[in-house]
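What follows is part of the complex, with its chains left where they were.
Letters are used for the chains, namely A, B and C, taken in the order the chains are written, and counting of residues starts over at 1 for each.
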Amino acid sequence: MTFRYTMIGAAIFIFIFYFVLLASLLFSASLKGFWESLLHPSTLFSIRLSLIAATIATLLAVAIGLPSAYALSRFEFRGKRIVDTFLEIPIIMSPIALGASFLVFFNTPIGETIQRKGIFFVFEFPGILLAQFATIAGLATRLMKASLDEISPRYEAVARSLGSSSWQAFYRVTLPLSFRGLLASVILSWAKAAGEFGATVTLAGAMPGKTETMPVAIFTALASANIEKAIVLILILVFLGLVALYAVRFTGKIYRYD
Amino acid sequence: SSTRKLLLFAGVASKPPTEEAIQDFRRKTGISVEVVFGGSGFVLSQMKLTKRGDIYFPASSDFMEMAKREGLVFTESERRVAYLIPSINVQKGNPRGIHSLKDLTREGIRIAIANPEMVAIGLYAVEIVEKNFTPAEKERFRRNIVNYTESFEKTVNALSFRAVDTVIGWKVFQYWDPERIESIDLRPEEIPRIGYISIAISRFTKDKPSAQRFVDFLLSPQGKSAFRKYQYMMEIEEARRFTKPDTPVGGEYVLPKEWKTR
Amino acid sequence: MIKIEGLTILLGSFHLKDFRIEIAEGEFHFLLGPTGSGKTLILESIIGLHKPKKGKIWIGEKEVQTLPPEQREISYVPQDLALFPHLSVKENILYGIRAKNHSLKTYEEYVGSLVQVMKVEHLLERYPANLSGGEKKRVALLRALAPKPKLLLLDEPLSGLDPSIKFEIQQLLKTLHTSFHPTVLCVSHDFEEAYLLGDKMTIFIDGKVEQVGKRDDVFLKPRSKYVAYFLGLKNLYRGKVLTKEDMDRRWILGINGLRFSVPASAWEGQAEIGKEMDLYIRPEEVMILREGKSVKESLKRNIFEGEILDITNRGRHHTVLFQTIEGRIPFEISIPNYAFRNLDLSVGKSVKVALRDESLWVME
């Protein structure tokens, strides 16, 4: 069975690779510094800011991504392939480039008008949301589409033949059926939003007490040579992420489909 | 306006004293200052792109030169805030036994310097090397360089993470991470220049008087005390103790062609 | 009840042109066609899930092709049933009534009797994942019938089932139809199923409606070779009308030099002498003659001598492959086991067979 062991061995290797990375973080953190850094007001602020921003950004991404995912999963329409391709823009685009593009955009006449007449994004809280939204919208849509793809369209077909409108069929049938998968997508997107750095720091800036999310705080801690704090912040971020991942695993499927 | 607010673009390296000074300033004047930290050049890009901000406070003098050149700040508003002395920085306890500039040419020493084309301390390092090494020593030194960092705080990181054995940096580094870094002083004749950091008012300011008040505050004894706490040298006289009396402050040094990467 | 005209579906490489069908109130109509012939697409067009290229659809007096599915009052049981896994059996059944915001009160009695007929009382609180295959089918049918649809569409309700469950569902569908008389359009590729359950059927091959009619009209009188082939009929031969006799009440069809006397009633149209036609010999109506036994006068017209090539025991009956000596025409004969035991047949044996009039059918 060397074939089997080779293949599984590779999988175990990847696991060990990431595991060692996490372990070395733990190994390097000092307990004393940990509590000190954790309970520091600026750390608490960053944690709160990250949680709030990631949550709102995720909600926005779901609000726009769920219908998009539905459209991509169920309908044929002109330009579907292009839309689908564009969902990968945030993957191929370096986050810093993404953030810079926003700065450039807000420097164009349209962008300026938006900021003047509407909401200020640059160096403001909405900027964090925008950066995180841009980073996760594609991913969230993709993941939710995959969840919806798993639900046979026949359920909706039957619901509609029984008198439900397309909206009702969507929220009475498709939504509950794909709920677990959607939830997992949302949690993963949330974790990614919470870890977003490049676009956030470029668009919203690293402003302590204002736009300094966890990853940005890691950056400033590193940049001001505060390694203990950086490690603690990384650990907190990874912890949050792992909790999120665990939550994803936990959301196994309830229903067996036939 | 009723709640006056200033936007400051600041180099992240001087984050702790800057934050303290801002707090003091608000307590004193009621004007709050929001600050965007980052690499000095990075925040300059942000200022340029967003056409916002009242004050520019880079952690490295060369970006101030660039800002002046590009007309992003009022040239006449520039004030020097603190003075910096270059030194050799090594890992705490000096495991590689580096005691002098010459030791940097030893085989197998890993050196980082800041990018001399972007960051003042990088340029200073080059000048130190050019001035004190023979061509053969210079060659060995250059072979030992493993990285040009894009900002000088990254040079500190490199040392803190023990990614390199030594960096030519500011003497003040040792106070930022005293558990991991110690400085080896250069001999006074080896120091070509005294570095400094300065502050200036941005062209994009909408409230120049308040901005001016902040600059003035920073230069007031109260403002300076915040920086002193972090071992910055706030008067030229303090710096002169480590140099020859005629060592210039700042000024131009043209990067020799061989050091150019682009 | 439902009428479709000029239905045209174009989807990728699939083309269906000018499909038409008409189903009377209370009829159990089968739409039969091979796999991939577009049956499901037709159902989906009727429901409104697929937008056909062209075509008109009436349900009752109403033209429905512009209505959304939820207003067409058609219930649908897809092949995979698609019971809502997150709802209990009861909630599944009541889904349609609730979706239409109708009062449960008015449906109580009707749904109650359905529940009884379908024998699902004991399942109401269970979830679909905990039902057996047959139970699932019953619940799906019940869910479709509960909101009293004007039309019930079934997509291959019997395929892929174990034989015992299949039998149970067949019985149930029969009972259901006799008790509640819903108008049903059922899709299948299995003629036997359609024969057992359907009043009428539409046979539909290669995008063309080949035959519409009562089940016996189709089974006993397939209109074309394609239909015959689809029904799994064997013993098809190309022949030519040689003469007519008995005051044109019979034709003589020549095949490989043999003469078959076919009643004129076996073909609806007029057949001139010289016309080429397909003859179909129904295996279960061929009689193998016992030696020495007398033969009825009516059978004497079509008696052939030949040899037995093969005998297959099919459990409930035997199939004998017979070949005429003259003309070497092989045909299959199907005989009941008790008759087979009496006949003492063996491969290679020479026998005479007589063709009953009921065994003969011609097609153009």
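The working rule: a contact is a pair of C-beta atoms (placed from the backbone, for glycine too) under 8 Å apart; a residue touches a chain by one contact, two chains touch by 3 or more.
These numbers were taken from a predicted model, which means no experiment stands behind them.
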item: Total chain copies in the file, per protein type; value: A x2, B x1, C x2
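Heads up, the rule we're going with is that only the chains that are shown with their structure count from here on.
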item: Chain-level touch network, classified as line, ring, star, complete or other; value: line
item: Chain ID, smallest distance between chain and overall C-alpha centroids; value: A
item: Farthest chain relative to subunit A (centres taken as mean CA coordinates); value: C
item: Where subunit B and subunit C are represented by their mean Cα positions, the distance between them in whole Å; value: 90
item: Distance between chain centroids, defined by C-alpha means - subunit A, subunit B (Å); value: 36
item: Chain centre separation (subunit A, subunit C; CA means) in Å; value: 55
item: Numbers and ranges of subunit A residues touching at least 2 other chains; value: none
item: Contacts with 2+ other chains: residues of subunit C; value: none
item: Subunit A contact footprint on subunit B (complex, rising order); value: 7, 12-13, 15-16, 19, 34-39, 43, 46, 49-52, 151, 153-154, 156-157, 160-161, 173, 176-177, 180-181
item: Parts of subunit A lying in touch with subunit B, wherever the complex brings them together; value: 100, 103-104, 106-107, 122-123, 201-202, 205-208, 210, 220, 222-227
item: Complex interface listing, subunit A residues touching subunit C; value: 152, 154-155, 157-166, 168, 172-173, 176-177, 254-258
